[in-house]
Structure formats: C-alpha cells, structure tokens
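What follows is a single structure, and I will ask about it in a moment.
Complex shown without one protein chain; remaining protein chains in place.
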C-alpha cells in the first residue's frame, strides 16, 4: 500500500508493477506513474491535454 | 380467490369489496367490476375508450 | 422478526420508490400502501416494476397499525394528519417538507406557516451524514429535500475543516430531473414541453435555501434548472473562501468527512469519462458523489455533488434513516449499486 | 464456500454488467477482470458504478484459475481462445455468438465459419426458459443474442400450444438501444448522430434470424431499428396463424408456458400507462415482459416482448444460466426489480 | 395581393406549426388565431418561437372573414362547425379526420359516425403525391393522418408499378413521437412516463388502417409504437408480394413515382450514417424520405418511410395542398430543409 500523491489515500497495487506503468487512484482517479519498484513508488502522471468530450 | 374472466388467473381480493367497485387483475391488468359479494364475483369492466397517450 | 411498514401516498413517485425498497428490504414487510385515486387496484398497475407484489392500494382513511409509517404526500398533508399517523405507527418517517425545518419561523417565511409547530423540536432530520447521532430511537423523522441534500452533502466538509465559516459567498446552481415534480405534473411537465430542456425553473427564492441555511448555517444564492433526465439532482457550488485553499486542503476535508460514509463517494478529476460527480453514475443507488476543483485565479472553489433524487434525495434517505433509527445495519436494503451504461435514468 | 469467477472483456458493456452482478452475488467472488487497454487501472475508472470494487484490470494473457470464466469478448475471440479459457476454468460461460448456434453450417452461412465446430455439440444454450433441463452441470454455456432472446421469449408459447407449427408467416420488428453496439461505437454511435433516432440498422439479413430459426424451428422476417434508449430491446412479432386464435387461447398458451418462470412477466392490455411490454418497465432487471393482442380482421396475432439487453439479453441471462448450471437457487443475485419512474434507461 | 388566413385551434401543436408556416409564407397574411382557453393572450405566450408575431388569440365563436381557414381542432369539431367555417372562408383546410375518408361507412365503422356525410364527396384529400390533380380550386381540403401519410407515401409506388395489386399481406409497424398526441396529454404523456419508451400504443385496430385502405385499396396489419422523440413518424412496411421483386424493379417503381416530387426524397442503402429514411433527417422540413430493401429468403420487401408529423404529416401537408389549391408555386413557404446535427427533434 502506497499513498496517492494527489489525494493522500492509500493505493492498493500488485508488487510486480514495472517502472513506467500507469495506474489510477481508486479514491481520486488521478493517473499515476510507477517511478520505482519493490516497493512501488508513484508520481502524478504527466497530464495528457486530451480533448475530453467537447 | 376468484378467477379473472379475461385471462383465467386467480385474483386475490379482500372479501369486503362492494358491488360496483373496480379492481384490476394482477396477471393481465384487466379492469374488473365487482358484480357480486360474499364471495366476490367479477366481470370485465366496461372499457373506457379513453385517450391513452396519443 | 420483521418490522411492518406502510406507505401513505403509494401511487406517487417517492411512494413507489419506497415500496420498491421496502419490498427488497429483509427487515421490513409492507402491509399497506394507500391511495385515494387507485384504491383496490394492484400496486403493479401503477408501478410496472412492482407487478410481482401481491398488494392493493387502500384508502388513506383506514390506516393499519404498523411499526413504521412512511408518509409520501405533498407538503401540508403530514402536518395535518400527524396525530393519526402517530396513532397508527410507532415511528413516522415523513418525506415532505412538513417536519424538515427546525423552527416555526422558517415555515412562516418560506411556506404558509405550520399547524403543529410544537412538534418541530421532536422531529429529527433524516440525513445520517449530518445527524446520525440523533437518529437512533427517533420516532418522528423528516427526510431532507432533494436539492438541499445534494447541496448539503457537497458543502458539508467545507464547514468544520477550517475552510468556510458561514459568511462567505456561495452560488449553488442546481440541475434536476423531472421526477422531482412528482407524478402529478401539468403542461410544463409533458414530454413534448419538458424534453431536451435547460429550463430555469426556480431562478431565485427556492425554499431549499432555507433548509440549507438551517443545517449548514450559511446563506446560499440558489438557482434550479430543469434538464432532460428523470432521476437525478446535480449541484454545482461556486464557493469563494476568504483565504486561499489548496487541493490538498480540499482532499483533507473531504476524505476526513466522508472516508467512512457508506453512501458518499469521491469523484474528483483523474482520467476516463466519469471524472466528476454525475447523476448518471449514481442513478438507482443511494450513493451521493462529491468532488471539487480549485480555481485560484478566481479565488474560487467549485464543488460538484450528484444524487438520485428518488434515492439519496428521498426514499433511499428515508430508509437509511429508518435503518439507523430502528437499529438495523445502516446499509440494509440499500446496497444496490448504479448501472453502466445507463441512459437518461 | 464461494465460487471464484473471472470476466474476460471486463471493460465492455456486458463485461461491466457481469462485474456488477457477480459483485452483488452471494455465491461468487470476482477474482479477475481482464482488459488489454486498461490493464492495471481500477474497474471503477471505467465503470463509475463500481468505484467501490477493489479490483484492477489485468491482461487477458494471464488468466487466473477460477471456477467460472465469463467471456464478454467480440465474436471470434472465444472460439480462438476456448482451450485457454477451459484450462483456466471448470465452467466457461460465453456471451458472444461463438457457441450459440448448434451446428457448423450456421456459422458458414451467417458468419465466417467456425474454428472449433466439434465443440458446438458440447455447448448448451443459456436461456433457461428454453433449455433449463440441459444446463445443470454444463461446462460450456452460450448466452443467447439479445434480439434473439427477446423474440424467442415472445414467440415460444405459440409453439407447443397448438397455435403455430413452424411454417407460418412471422414478421419480427425489433427496436433496440445503443448499448447493443458495445462500448466501441463509431460515427453512427456518437451522441449527436444517435440521439432521437428511429434508424433501420438491419433491414434484412440480421444474424439473429439464424438463432431464432435454430431454436424455434421457424423462419422469421426480421428487421431491427435503433431507437433512442441505451438499454433495452423490444420485439413486436406480427404472426399469421393458419387458424383463428382467440384471446383465451393466447392466455392459455402464455400462462401455461410462463406461470412458474421467475423471470417472465405478462403485460397484456388492462388499464394504466404500462399496458404492454416495455423496455422501460424492465430496465435494470432480469425480467422479460411478454404480451399480445389478437387482430381478427387481419388474421393476425401481435406479440410484444421487452427485455433489458444488458440483463436478460446478456449478463443477466449468463448469471441465470450459471446459477442453474452450478446448482444455485435460480434467482440468486438477480432479484433486483426495475425502476419507476425511469427515463431512457 | 396577399391571401388572408385564419387558424382555428391556434394553441395546439398543429395550429402552432401552421402559424409558423403561414407567418413565413410570402402569399399569406395571418389575421386570426383562435383559442378558447388563451383568448386575448399573445401567440408567443404559448409558442415561444413565435414571440415576434404581433397577434393575440381570439375566441373561435367570432370568426373573421378570410380567404382560407385552417381548422386544427380535435376530431368532431369541424364536422359540427363546417358551415360556420365555410361562411367565414372561401377555402377550408381541415387537419382533423373529419373530412378525410371518402364515405360515411368509414365513419360508422371506425368513428362515431358522421354529422354531414353529404360533404364527404366535396372534400379533397390533401396529399398532393396522391391527389394533386383534384386540388386546384378545391374549397374543402382534408389533410391526411400522419401515420397514414407516412404509410401511403411509402407504399404508393408499389401500386401502379406492377408490384402489388391489393390482396397481398402487408405489415406496417409504425414508430411515432409524442407531438402526435397533441398539446393536451394525460398521465401517459408526462415526461417521466413518456421518456425513453418503446410503447405499443395501438397494437391493433388503429383508425388509420381505414384511411390507408381507402386510398391505397389494400388492407394493412397496422401497429403503432410510441418512441422517444417529439416530432416524427416512421413507418416500416413489411410487404409480401406474390412474385419475386428485384432491387432494380424497386428503384424503377420509386424513381418513376417520385423523381419529380419536390417533397419526396429517396434514401436506400449506400454508405455513411444515414442510409435509410429517418425522422431525424427530415425534422423541421416538409420532406418525406422513402427507401427499401429486398429480402429474397423471406420473399419480403421492406419499405421505410419517415416524415415530420408536424410538417408532411399535418401542417406542412396542409400548406402544400393550399398552395396547389390556390395556384401558388407548390413549394412556397415550405422550402426549409432539415438540420444536421439535430437531436431528438
């Protein structure tokens, strides 16, 4: 269990995630990048300024 | 329990219904008129040619 | 041992929803549903989803003795008939506005006064997130208004977490579905006139302003729009705090307030299609979604809140409060989640 | 002891509905949901109603060992991966068309053939109303198509009750919601293009004609229209029997067929707003509504049938069949009724 | 020189549409719109799109003298008031069913009889595609029913081009919007009950069967469903000819019939999103779209037809017929095309 850098809630994850993989926080939905393994370390993923809807 | 004159299913009713009251059949939805009491006897209610929707 | 229940106003929208919930609730047995207009007809003839129920409407003049009576009648009926309701049932849960406000002045200012002001102190406001500690054993419970509930659940964490103290400017812009108007409806509620609208229906002076003020201790600038959905109320609160508030402060307040609440869920940014609270995402469930953004250039917080007005906004809240009042596990009979995909619910 | 389950294709519409149903099912524990595109993301990130589930999508290449695997993938995937599915699970329930039809010729005529025709004889058609006796113990179960299910449930009582024998003229005019197309969708599925339509999308030659023929032993003239709802399939069957049929004959046939079916409900005339089957009245539930009228001047029977395509038309049917296959009480996890009021569900 | 016009029943849906059309029509000047309930109120108070019109409703008892009176009243009113209408106006165009059918027996069989059967022979059916040659100079014109119009326009080319002769089996499955019911509406027409429906509202015995039979000389098995749109009627005709018909035969018949018609457009296969007739594609216009497929395995033709019931199905058809009757260029005041994109119109 590692804390979400966005909202502070615990993020439940497998331990076999690899650096660079993207996960989301179940509490705040933030997209998070795995920046370290064993134990997993997370950072906010670079936001894709995608067109979202309109 | 009395049979529905429309669909034949049993219709569950209180015994204290009065002649002239309108009930519906839970199976087929038909509107039924109480035509006899103790035990209750039913007949199909005169259809109101109402405007139903459009 | 089952608890017996009756629903007064069983043909209405909240009455039908209560019948659905009570029918699926393991602790309750519905013994009566009243209607003046559909007496002797099956419940399923009005509510097609309840065709399996073996129950016919009966006259509200002949109330059965039950453990809990749920009153789902228009404003004014409960205050007039409250003694008969309490004679019939040990616990009365009222869904109308009749016992919601804590003092007679509110009724003088915002309604046409109150018949039985002495009972207002006895009544407990149903919203467990606000008033859980006073509900156990309560025998007169008043479910909140749907728009007020959406707003209160959205703003509550800002009070008591050092973000707001009550004098700040708050604009609440609400969007609601057509079931809020009940099964009656007039010309404006017809399909042809009501479809596809963004219709300002209460530009100013909505009565729920009073309810929000009574329970949050703040005045709000409140405006309600009708939009094209049947179930759902969505409140967007534009809040102007005195001091800067960070996203971290907000998360602290909201997680602190709601982490253990079974019926409040956070949705605040992130990826995917459903990033903020939406009525669609909670339709059919008792969940309230809340979320927020901070807007430093405008010194603003934007708080979003979404509920199903038939559930968290009325019948679901009533059952939730009844569960607490009667000592049942809080979520009993209310565990159903929403749907995905779902249209205009 | 709980039964473990996995959902392959968990980001899709039927996959999401299955996750919802299995999550609320007392006998099942969901241990895996796969996605290629959303691996490692939470299930709630795609299906907002499932934000409470503590589950992340994983790669379909790494299948966990489970008791039951539900495959919710597009046509063609299951027939290719069936051995891996069966290695991973004692029971496979497939929601695609891959194992629905009873013989290879159907796939040659209506699809691009079949990779594993020898398995077709092993597969059991999931619809309990048609095939209940063969489901207990089945280890390869094929859920029916949504439009075929609506049609079959509507017409079934006419066969075997001396009304139709198979050579009669039957027109089936179907109206469906947009969730039938799955989560993918193209230009025609956008909100702007798809809202408010009555759009003939399969004028002739729909593949479900074959499924209906295979299971009812009759050919049907089949046409499907897209209409403005998300969930729901409604079939209107215009039937021309050789001999006159009375309303009493019809009631005999339909009550005889369905009186004890937990998930079929009659709606056929009567008063009120909801007189005949409607998708709205069953949305969110596993119920199929069926009803009819007789039209002597045209020597016609009109049969109406309505289902929620996400439920009776796919995920609900799959769970129903799994309940029968595994020996659970049939209605376990499927008891939820529909809603009233409800919009365009 | 402008032609003066009045609209009796100006608060209704077809009355409002007529006011819009006449207001934009270079040959007409609207001098009166009647209403019993809204007398003295502005037209824009009821029809928000007409807020610019400088016209107030007046009592239908006080009819102004005009060149053309359009009657937009419920069935039964025109037959009762026809003499007063004709006293007030040289030309009466009636949108109700009162003068649509060519003989008294139709009214005896399908309505409650007729007060003035002797006038039926004088009245001309308004649909120019069917009856153009008899319209010039007509002084009593009866606009067709909306569902009948959709059906007749769809099937007409099959008669007279050696495809059908009148005894064949035809199933007509119609889907309509809520404006067909007029501005009145009851419980079934409320937004909450009417949204998202696929509701069989006339399973059998719809009165337009008689109108179709009267003008096409064939009986049809007719069923109407309410769907979630406001404007629009879509007819799917399942036709079983005695002999095989090729797609080429069909194109020959339809192009032969409609090539020079200003208000009929073909949409029959091809690419893109809009391949067959759709109400959405014609909403707001006087265009009827027609298209078809052949289904050799079922020996069936499928014909699709879509109109805006407010336009081609009533007010637009009335103006079209009036243009022909009065000798104006046919398309005057009716040139507006539909919209893209457009929602649920």
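All chains are identified by letter, namely A, B, C, D and E, in their written order; residue positions are counted from 1 within each chain.
Basically, a residue touches a chain if its C-beta (ideal position, glycine included) is under 8 Å from a C-beta of that chain, and two chains touch if they have at least 3 such contacts.
All values derive from a computational prediction rather than experimental measurement.
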{"item": "Options C:203, C:217 or C:256, residue touching the unrepresented chain", "value": "C:203"}
{"item": "Residue of C:49, C:236, C:286 or C:309 touching the missing chain in the full complex", "value": "C:236"}
{"item": "Residue of E:212, E:281, E:294 or E:307 touching the missing chain in the full complex", "value": "E:281"}
{"item": "Hidden partner interface residues of chain C, rising order", "value": "169, 171, 173, 175, 187-188, 192-193, 195-200, 203-205, 219-221, 223, 225, 227-229, 232, 234, 236, 238, 240, 273-280, 293-295, 297-298, 300, 302, 304, 306, 341-345"}
{"item": "Touch list for chain D against the chain that is not drawn", "value": "13, 178-179, 183, 185, 187, 189-196, 228, 230, 343-344"}
{"item": "Where the unshown chain meets chain E, residue by residue", "value": "13, 16-17, 20, 23-24, 45-52, 177, 179, 183, 229-231, 265, 267, 270-274, 278, 281-282, 284-285, 310, 335-345"}
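Just so it is clear, only the chains that are shown with their structure count from here on.
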{"item": "Given chain B and chain E, the chains that contact each of them", "value": "C, D"}
{"item": "Most central chain, Cα average position", "value": "D"}
{"item": "Pair of chains joined by more contacts [C-beta pairs], D-E or A-D", "value": "D-E"}
{"item": "Whole-Å gap separating chain C and chain D, where each centre is the average of the chain's CA atoms", "value": "35"}
{"item": "Sequence positions of chain A contacting 2 or more other chains", "value": "24, 29"}
{"item": "Residues within chain E bordering two or more other chains", "value": "178, 187-189, 192-196, 199, 228, 343-344"}
